[in-house]
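One structure, as structure tokens, below. Some questions next.
In this view, the complex is presented without one of its protein chains, the others remaining in place.
Going in written order, the chains are labelled A and B, and every chain counts its residues from 1.
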Amino acid sequence: MLDSERQSIDLDIVCVGLGPATGGFLTTLSRGLIRADGTPEIESKVMPGMPLQVACYERADDIGFGVSGIATRARSLKESFPELNVAEISLAAEITSEKVLYLLDPIGAGRRSPTLRMADRIIRALKWLPFFEKDAFELPYIPPFLRKEGGFVFSIGQLMQWVGADLMSTGTAVIWPGTPVSGPLIEGENVVGVRLVDQGVDKEGRPAGGYMPGMDIRAALTVVGDGPVGPVGRQLDEHFGFPEGNQHTEWAVGAKMVIDLRDDVRLEPGTIFHTFGFPEPEIFGFMYAHTECIVSAGIFVPSWFKNPARTSYRYLQHWMMHPYFWRYLEGGRLRSWGAKSLQESGRRGEPFLVGNGYARIGEGSGSTNVLTGSGVDEAWMTGKQLAESVLELAKAEKQYTKENLEQTYVKKRRSSWVEKEGRIAEKSRDGFQRSVVRGMIGMVLAGFTGGKLTLSGKSGKDEASTLEDYYRGKIPPAELDRIRRECTEQGLPLHDALMQKVGWPEIPFDGQLLVSQQDALLMGGKVQAPAGYADHVVFLYPELCENCGDKICVEICSGQAIEREPEGGVRFDREKCVHCGACFWNCSHSVAAGEGKSNIEFRAGAGGLHSAEN
Amino acid sequence: MEKIVVLLHTEPDGTLSRPALEALTVVRSLAADLGSEFAAALVGESVQEAAGLVAGAGASSIYAVEGSDFHHARYTSDAVALDALCRRAAADLVVAPGTSRWNRVLPGIACRFGGRIDTHVCDINVEGGAPVVTRWYYRQRMKARIGRTQRPWFIVCDPGSFSAFEGEVKEVPIEPIATPLAETGFKTEVVGFQKPAEGGQTIRPDAELLFVAGAGWTKMQPDGNARVGDAERLILSFLKSTRASLGGSKSMVDLSSEGQETLAFMTHLNQIGQTGATPRHPKGLSTCCHGEEPHVVGWRFITERRAVNLDPNCGWAQGKADVLYVGDAFEIISKVNELLAEG
Partner (left out) sequence: MNGGYQIVVCGSIVPDPLQTLEPVAGPTGPALRNEMMLPAVLDPWAAHALYEAANLAKQHSGSKVWWVALGPKAKLQQLMMSMAQKVPFELVALDGTASGFSDSWEVAEALAGAIESIPELDRDRLLLFGGWESASRGTGVTMQMVGERLGITDQFQGVDELTIESDGSLRLLERVEGGHHQVSVCGSPPVVVGWATGRLPEPPNNPQVGMLNMRTVMPALQRAKLVQLSTEGLTFHSVDLPEQRRETRIVRDSSADEIALELVDWIKSD
């Protein structure tokens, strides 16, 4: 057979994406596949006599190269590993103290509403209170639904490496990192496997040296755990649509750094901070203390933040330099950096969980709890529930049909805390679409009433303002035009110039923690892209980009991989992409009647972060 | 007292290369610090001329394996010669230059004698009556000072790390050492050398200046077009007038093996850095290259470093270059070429 002919292999189960959900799935499944005497508990249909043939294809170049700094209650993980000793997992620690902080704006450049400004004044007037320190007000009481007590701080990269090593050593499932999946194989209404991406192609995807068409992996069950921006999940969404009333409309991009603290700073491992209020009221932040004087620090920039020059990187730097945190972080050293998209619709973004031949787990299946800010615990649980269901069905020699999966997996999920808590959280953040204060009140109401009371917001997709609207009264239109023109000529994003114009101070680069975004790619993310793959960010109608005034994709791009072209368009540089996927949901152009189809297609691609500490 | 020998091979013309002369400096100093003598062992088609210089350096005895079989660098014949020489010298400390010829064969010989070997040695001192060797680990990313109790200890000096011995030629007797060469001859025959075509020679180890081209030369320019042709013309013209040696970053040389549009004359041999070469030149000029740590590792032995990059915050700005010029390399190198052409 020629290499250039598309080949195909048959497995029993194929998984897409190795995150916590698939980790939970494979961990649970692997324990039920082999008997103590080494014979198969469940026999493979594709290789009779052998145990079930299970493989997981992961886009990133190694296990744990994704991003998420987490503080989790870890209920599901503890169920899977009752004897869990977190000391075995690098950077993991038991949570020892929790703080929720309202950060005041010591610079005065953020865009605060009159209500917030008034709140700030009151807080400053009461600064002799013990809860006020270094321009931050510590909430004296943390609502139970936000508490993570009894849980753990993890580097998700290290957690996944630990899980992956454990899985591989069982020999019951194989994991293939560096192998992006281009999409599902759909025949009629059945999913029959997945197709891998083509290799040996140029950036447009045309066959080049060493061309090998993406192989078809056919399997009785396709487990889709490829996260909120994964191509398999999103193509299933396009094909099957969403259940009535559900949609993916709310997003956030999370950016974080893993930092070595300077020698004289001591933070007890397991100390966690959550913040709101600064650098902009819409931006939430966190800092988690790991072992060995290492912290994870990051922010979330949500889709309801109106500024079209939304840059997670620059805002993260200002957040780190807030006096409350800078006393810890100053003199620190960047170890790792990364960014990812978060599906913030939660339960309301739930797609069809199952169909003939497939099941959805994890964040892409709407499991994230947007009220408690918890996703890993839920994702692991959905994977575990699916594995238990698969074992049941396989032992009963039943097919992985929609009906059978509904009666097992979906039923388990619906009766579990994932669903119960997801329902409470469902409308808890609606108020944010109108204002931050309303959003915060809405969250508290939903949290305390079990979701019975919520505050409404606008329905539909979050939209950023135009630059002119957002900076009205702050930057004159002529000045805005000049900045836009100059940045376009130089191929730069606008956010640095705009932020400086409205009073944000220049970042004093120190070469070790405060570094340029380009340096963060290399020093922190170690971002790389192998040759022989097509560009995975595609601008469908370039003329739309040329006429786009704000080009939010350039501003939000976590790796500065999307640049302005002097002629007015944009271009993509794969070698800088961290695969956060923020570009496609930030694109303000809708090109199809279908929900969420913007002018940017975010496909499966290779490369990205090469750090396992995030 | 430690017995010391320096192992040297002659060049095809019978002379000693600069790395060999550096090894002479090292062995003289080591012997002096240890209060010992040192012997010399020579291999080559003809060793007479070299032996005179080695004697001038103070070798107490000179052993030699000579003849046409030893004209070329070849593991089998070199191993036969070194085996015989090392048996005769029975040394505890063996000093040698890190040439490609010796790097190929010395580790095997060290192994044959139950000895240990350290290469990339850049300094040797005597502390407490014993040698302490400084050598590189992790490809020039860190240096260690080590000592060993095992003997023989083969110490292979990194070329360029020491001054070359200069001295009078002396007349001394050479002790020829017989070698039991296989009657059937050698299974391997050196049939020649491949050199880049005339004008295509871009690696010049003796050049004053290293010119490094990064992948930025092949990237899309602000006008939306890649200007690989312009880049080639500018760089070749620059190399021609400065006689600089050409280096490339990893991403640059990788482009060539991936069949992407790149500089026609850039190959993996040009690669500087963690997975490439670490050449020694008095000056280095980096262009269109970010200056990240793994690449800069290859600049360890470049004394004066300057860089041209569009990004004022690139790696070179972080204490890695002496001067960073923020500007467009196309424009700047074009002007440089004009000025150089004017003389």
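Criterion: a residue touches a chain if its C-beta (ideal position, glycine included) is under 8 Å from a C-beta of that chain, and two chains touch if they have at least 3 such contacts.
Given the structure is predicted, the values throughout are model-derived calculations rather than measurements.
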Completion exercise
Touch with the missing chain holds, among B:K3, B:H71, B:R88 or B:K143, for B:K143
Exercise for the section: Tell me which residue among A:Q158, A:Q247, A:T368 or A:Q560 touches the hidden chain in the full complex. Expected result: A:Q158
Handout entry: From B:A84, B:V105 or B:L263, residue that would touch the chain that is not displayed
Key = B:V105
Fill in the blank from the handout: Given A:G66, A:G151 or A:G200, the residue that touches the chain left out of view is A:G200
Handout entry: Where the missing chain touches subunit B, by residue
Key = 72-76, 79, 99-101, 103-112, 116-120, 127, 132, 136-150, 187-196, 201-205, 209, 242, 250, 257-259, 268-271, 274-275, 283, 285, 292-294, 296, 300, 304-306, 308, 312, 316-328, 331-336, 338-340
Practice task
Go through subunit A and note every residue touching the omitted chain.
Solution key: 7, 9, 53, 55, 61-63, 65, 90-91, 158, 161, 164-165, 168-169, 171, 174-179, 196, 199-200, 209-210, 212, 215, 217, 335, 522-523, 526, 528, 530-532, 610-613
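One rule holds in what follows: only the chains that are shown with their structure count from here on.
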Fill in the blank from the handout: dist(centroid_CA(subunit A), centroid_CA(subunit B)) in Å evaluates to 48
Completion exercise
The subunit A residues in contact with subunit B across the complex are 202, 208-209, 489-491, 509, 511, 515-516, 518-519, 522-523, 531-532, 565-567, 571, 573, 575
Completion exercise
Listed in rising order, subunit B residues that touch subunit A in their complex are 219-220, 222-224, 251, 254-255, 258-260, 290, 292-293, 311, 313-315, 317-319
